[in-house]
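Excluded from the complex is one protein chain; the other protein chains are retained at their positions.
To keep things simple, chains are lettered A and B as they appear, and every chain counts its residues starting from 1.
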Amino acid sequence: MFRTRRGLLAAAGVLAMALSACAPSAPEGQTSSGTTSEQVTLDVWGWRQEDVAAYEKIFKIYEDAHPGVKVKYVPYKADEYDTILRTGLSDANGPDVAQLRSYGLLQPLVAAKSLVPLDGQVQELAGFPEPVLDGARGERDKRVYGVPFAIQTLHVIYDKALFGKHGLTPPKTWDEMIAAFDKLAAADLVPLATTVTDTWMLPIQQEIFGATTYGGHDYLGRMLAGQAKFTDRPWVDSLTRWKSTSKYWPEQYEGVSYVDAQALFTSGRAAMFPGGVWELAVFGKSNPELELGIFNVPPPPGAAATQTLVPGYVDGSFGVSAKSPDQKAAMDLVRWMASPEFGQAFSTELRQISAVPGVRPQDPLLAQALAAYQADPSPYVTYAYFSGGSPTAWDLASEAFSTFVAGRSGAEDAAEHIQQGVDQWFRPTQ
Amino acid sequence: MTTRRRGVRVLVVHALLWSYAAVAFGPLLLVAIGSFRTNADILRQPVGLPESLTLDNYLRAWETASISTYFANSLLVTVGAVALCVAVSATAAYALSRWRFRGRALLAAFFLSGLMIPAKLGLLPVFYMYLSMGLIDTRPGLMLLYAASGVPFSIFVIMGFMRGLPTGLEEAARLDGANEGRLFVSIALPLMRPALAVVTVFQFAPTWNDFFYPLVLLRSDAKYTVPVGLTRFFGEFATDRATLFAGLVIALVPLALVFALATKQIIAGLTAGMSR
Partner (left out) sequence: MTAGRLGPARYRAGYRAGYRAGYRAGRTSPAWIAAFCLPALVLYGVFVVVPLVTALYYGLFRWEGIRRGEFAGLGNYLEVLTRYPLNQEIPAALWHNVLFFAGTMAIQNTVGLGLAVLLYRNPRGKRFLQTIFSLPYLISPLIVGYVWSLLLSPTFGPINFLLRAAGLESWARPWLGAPDTALPVLVLVNAWQWIGGPMLIFLAALGGIPRELEEAAAMDGASPFRAFWSVRFPLLMPAVGVITVLTFIGCFNLFDLVYALGGSDGGPGGAMDVLGLLYYRTAFEGGTNAIGESSALAIMIFILVFGASAVLERFLRRREVTS
């Protein structure tokens, strides 16, 4: 009796081992790290749940050219992605390749040594412009940790049909723009679909309407050198200028969410939506009949810049996990992600601007956005440049702008909030 | 007191009760009705009846979100966690309230102090502990965590209940020579059933609904519980309210049915648990 029981136990043990060997949690790639003839599966983590189908198509190109390699895009909810990734990168069951946020949000991963530095490993990066690589650089060691995949530009997106119906064209001057707003408002339309409750959109709106007022890259250069501050006149004025458009925002805008603002625009109740180019794909999907156009805000009287500026930044990059059991295969994939082949597929399938140099978007609106950005680029100051310490300018700005927009504090107070927070860690470059 | 005055009073009471019922149920009704409308219709007219009875939203929701998988996971994790928690808490609470031994008061205080701990503050260490134990992305890991964080509350309730229960039966059985294990199983356990019911009810829904732990501790879609699964669904259908509503209804109905059927038992348990 005892013997049979032991026999049973042993059998159960073998079974359990066999089961755990094919348990779904163990990435298939792990078991095959030694031999190359076996199947390798690379898990690519990302925050774009809506892009799964497109990534499947893109990675199919790679899989066809590399038999034996399977690439799987594993998306997480955008809000929680940073948390999940930070922890996920700390073990071998996590991703092999991960979509990384840029600038300040990348730093904790770099500091934890969770990522493999790519300079030297990915030759193609040499062809990328320096400002683009800045988005994927470690703050301290200045090494590049990811292949940038997208450039996001910020615009006012408008409904061509509604503009046509009211005899409007994209404005050339600030006054012309305000006149257009007035006309649309008189026709019982919401001129600008904006959100306040989703505070991350506020710094974006501030750049769209305020960039020319403080002067874009020129002013940023002086800020980084310690010669100008958030609290100085030009930047404070950019806040006031942005808020001066608030009478064209939706009724009770303090309570309007991001999703509400999108719905206002796609349902034809609002004529314009100030936001990033990534919205074009979203709008196209939720209302395919919508005819979209983009323009950028012309400089108002007294602005520091005399030409229209187009704010833009690097959205993110693909990096290799230091804990990946298939690092070589992962590195090959990331190398391909720096090639025009990937860039073109990315741009076409996802309707985004690829960060790979020389890739022209097929979509005419994206091509227009990219051309405009390349002609008159402007930085996304709070997100891209004052984000290397805690608290980040972007967090501070999101908080400060929500009270400012709700009329609870003045432009000076909002600027002071950001300056005071950043002053605790920011050291100007000499 | 005249019957007329009584009648008026009953009427007022019912008016109050039913108007609160409208408050409680109204939002759910809006969601339910919305799930049969089209998205464009909802955006145009937030309150209104469906133009035609369409099940398209339900089909879309059912196809996109693997709600049946989420359900099975939630059920497994919740039932396992509550059962484990109740089992270990019942024995410990029994020992703490019936036996006198050195360190008893200290042990009781140690357990009860857990009531005041916001358990979520330990999430980060739990994560790294799980990483080293291989419990990341496992349902048993989640189950253990829920069971553990329910222990203080369960011991608190069961001990309170036992305190008010006379010990006569147990002593009588003890005189008859029953050992402690037997005593517990055949005498104490049946007596503490109401308290166990209370504990089960109060642990079940929060465990079922928790989103924080699975968010961080689970990885694969196939292991998601209902709340995490639904947030993913939300992300995907943020702009399509009609489908979103359909998904919510699908997720809610089975639980609501179970609850409606079990209300009687729950109330009975609560009544017994409180009435002494």
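General observations
Throughout what follows, a contact is a pair of C-beta atoms (placed from the backbone, for glycine too) under 8 Å apart; a residue touches a chain by one contact, two chains touch by 3 or more.
Only a predicted model underlies this, so the values are computations on that prediction, with no experimental measurement involved.
From the options B:V8, B:L55 or B:A256, the residue with contact to the chain not on display is B:A256. Among B:A147, B:M192, B:L218 or B:I250, the one in contact with the hidden chain is B:A147. Considering the whole complex, the residue from A:P170, A:G389 or A:G410 that touches the absent chain is A:G389.
Annotation for subunit A: contacts to the undisplayed chain at residues 79, 82-83, 86-87, 89-90, 104, 107-114, 196-199, 250-257, 260, 263-264, 389-392, 395-396, 398-399, 402-403, 405-406, 408, 417, 420-421, 424.
Taking the complete complex into account, residues 10, 13-14, 16-18, 20-21, 23-25, 27-28, 30-31, 42-43, 45-47, 84-85, 87-89, 91-92, 94-96, 99-102, 107, 111, 113-126, 128-129, 144-145, 147-149, 151-152, 155, 166-175, 180-181, 184, 187, 190-191, 202, 205, 208-212, 226-227, 230-231, 234, 241, 248, 251-252, 255-256, 259-260, 263-264, 266-267, 270-271, 273-276 of subunit B touch the chain not shown.
The definition used in the following text is that only the chains that are shown with their structure count from here on.
Across the complex, subunit A meets subunit B through its residues 24-25, 49-50, 77-78, 80, 83-84, 87-88, 90-91, 93-94, 259, 262-263, 266-267, 282, 286. Those residues of subunit B lying in contact with subunit A across their complex are 40, 43-44, 127-128, 131, 136-138, 215-216, 219-220, 222, 231-232, 234-236, 238-240.
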